[in-house]
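A single protein chain has been removed from this complex, and every other one stays in its place.
Labels for the chains are A and B, by order of writing; each one numbers its residues from 1.
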Amino acid sequence: MEPEAAEQRAGVSARESVPSKRFHVLVGVTGSVAALKLPLLLSSLLEIAGVDVQVVTTESAKHFYNAQEIPVPLYSDSDEWQTCVVRAWDLRRPVLFCPAMNTAMWEHPITAQQVAKLKEFGYTEIPCIQKRLVCGDEGYGAMAEVWTIVEKVKEVLERS
Amino acid sequence: MEPEAAEQRAGVSARESVPSKRFHVLVGVTGSVAALKLPLLLSSLLEIAGVDVQVVTTESAKHFYNAQEIPVPLYSDSDEWQTCVVRAWDLRRPVLFCPAMNTAMWEHPITAQQVAKLKEFGYTEIPCIQKRLVCGDEGYGAMAEVWTIVEKVKEVLERS
Partner (left out) sequence: MEPEAAEQRAGVSARESVPSKRFHVLVGVTGSVAALKLPLLLSSLLEIAGVDVQVVTTESAKHFYNAQEIPVPLYSDSDEWQTCVVRAWDLRRPVLFCPAMNTAMWEHPITAQQVAKLKEFGYTEIPCIQKRLVCGDEGYGAMAEVWTIVEKVKEVLERS
């Protein structure tokens, strides 16, 4: 989240007088059916002033959205790129994660252990919610609503 | 393990008067030489009354048996299907696991940690046995005998 001199997205005059921070948001997307919300998430993030968005995706995630419809740079994961990005993350910069899975997966005891481990690393959980899942089951495991994620991103950016 | 109305395998009259439970057993098989016992295990399981069997296999496991000789539905693992099945398992239903490996692998300290983790999840271990392994070493690590596995499956089904 590097502060930069006034510089904003296309369509805003470069002569804009109030300097503003510019933020780089990297969205990592993995193979959950929740990945179908990627286009909606991106368009919502792009509405935040001063935000640049890029996406790193696994191959599995690509089953759930159309790469042609992604309006920002998209990096693919054939070489486990996404894993490497997270592994090499500079922890002075925030990491938010949004679990999304089937209710049986959510209730498996390994999930709580994995979520606890991520939080122990200093990552921020955007908790999953309860609803009727795409697979027909009703219960916890659904990804947080897009607007919840976007609000949380804004909160984090404001503190940066 | 859903109880169902009297319904049995092919060859038994549908008018059979004693209702019986029907059980679904999913056999997961991974890349150990012990996978060569898959056909024997399947034929033994199929002798249990009211049992349906299906197999999910990794690609590596296929080196050890002939897929043509498997008399039940066989699901392959090119997309880590087996891992996903276990990850999304409804833990109200039993999971049995049968370790099978070389003695040096068995004695590596990570093995006891992994076995303990699986048991902590509520899975039931069918312990490996000591014998001369296919690689020539003598020691622990061999998969339990097929009849031991089948007896344990019956025990679990009877409690269901």
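Just so we're on the same page, contacts are C-beta pairs under 8 Å (C-beta built on N, C-alpha and C of every residue); 3 or more make two chains touch, one makes a residue touch a chain.
Every value quoted in this text rests on a predicted model; they were computed, and no experiment measured them.
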{"item": "Sole residue of B:H24, B:H108 or B:R132 that reaches the chain not shown, by the stated touch rule", "value": "B:H108"}
{"item": "On chain A, residues whose C-beta touches the chain left out of the figure", "value": "79, 87-91, 120-122"}
{"item": "Sites on chain B contacted by the missing partner chain, in the whole complex", "value": "60, 101-102, 104-105, 107-110"}
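Criterion: only the chains that are shown with their structure count from here on.
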{"item": "Averaged-CA centre spacing for the pair chain B and chain A, given as whole angstrom", "value": "38"}
